[in-house]
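One chain of protein is taken out of this complex; the other chains stay put.
Here is subunit A:
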Amino acid sequence: MDKNSYTIKPLGETALLVTFGNEINPQIHKKSQNLAMYIDKHPFPGFLEYVISYTSVAVYYNPFIAKKSYTNNKNKTVFAIISNIIDEYIEKAAKLPAAMPKTIEIPVCYGGECGPDIEYVAKYHNLSTDEVINIHTQPDYLVYMIGFCPGFPYMGGMDERIATPRRSEPRLSIPAGSIGIAGKQTGGYPISTPGGWQLIGRTPVDLFLPNADDPSLLHAGDIVKFIPISPQEYKKMEDDKL
């Protein structure tokens, strides 16, 4: 990849930020995913972890361990050494076939007790609740990043016909599994928390399990499809978890 198409900047002396652009779109995000995937396969000495966000990847490392491992680069800063490694990784990652994204289907019981704000959303746009459900279940949503709380996905791709401002009065507690809309965003709450999103449905699937091998159902780069289910199906899936 052309070196002018991204920037690498220090984020303190223990991390650097690789930025691939200044627009939120799947093409730029793909570059972050490719780099992250390459680092997963080739962690360098001192590497700690990475965080993917909309347009960038932050790479965290221990400069002491990195410095000890690259003894023939005595006069270079650790930042310069790791930047060179990242340049190389980006170049090599670009030559590899892109990984197929994982598609995850999330069953959602829309409306009723599970989605108390769906009628407000429908009214706001002069739609029926069925139309809201239709519009919400159509797209393939791209998970740009996980943040805010464990397992919380920031997704892109929602149809603007159902974009709705947050509630003027946030709820003190949103049940875990709630699927909501905030402006042009849609997302799901893995754990119960206060929040101002318009709640249109709820999933019986656990988005986050702290003791599982892989605690988060979703990861940056995944594709999400929402599948409507009936209240009976919702209840059965909840009961089966016990």
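Operating definition for what follows: a residue touches a chain if its C-beta (ideal position, glycine included) is under 8 Å from a C-beta of that chain, and two chains touch if they have at least 3 such contacts; residues count from 1.
Please note the rule applied: contacts and distances are computed from a predicted model.
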{"item": "Options \"Urease accessory protein UreD\", \"CoA-transferase\", \"Multidrug ABC transporter ATP-binding protein\" or \"Antagonist of KipI\": UniProt name of the undisplayed chain", "value": "\"Antagonist of KipI\""}
{"item": "Touching the absent chain when the full complex is considered, from A:Y110, A:F152, A:W197 or A:Y234", "value": "A:F152"}
{"item": "Chain not shown, touching residues in subunit A", "value": "9-15, 17, 19, 22, 24, 36, 48-58, 60, 63-64, 67, 77-79, 145-152, 154, 191, 208, 210-211, 215-216, 219-220"}
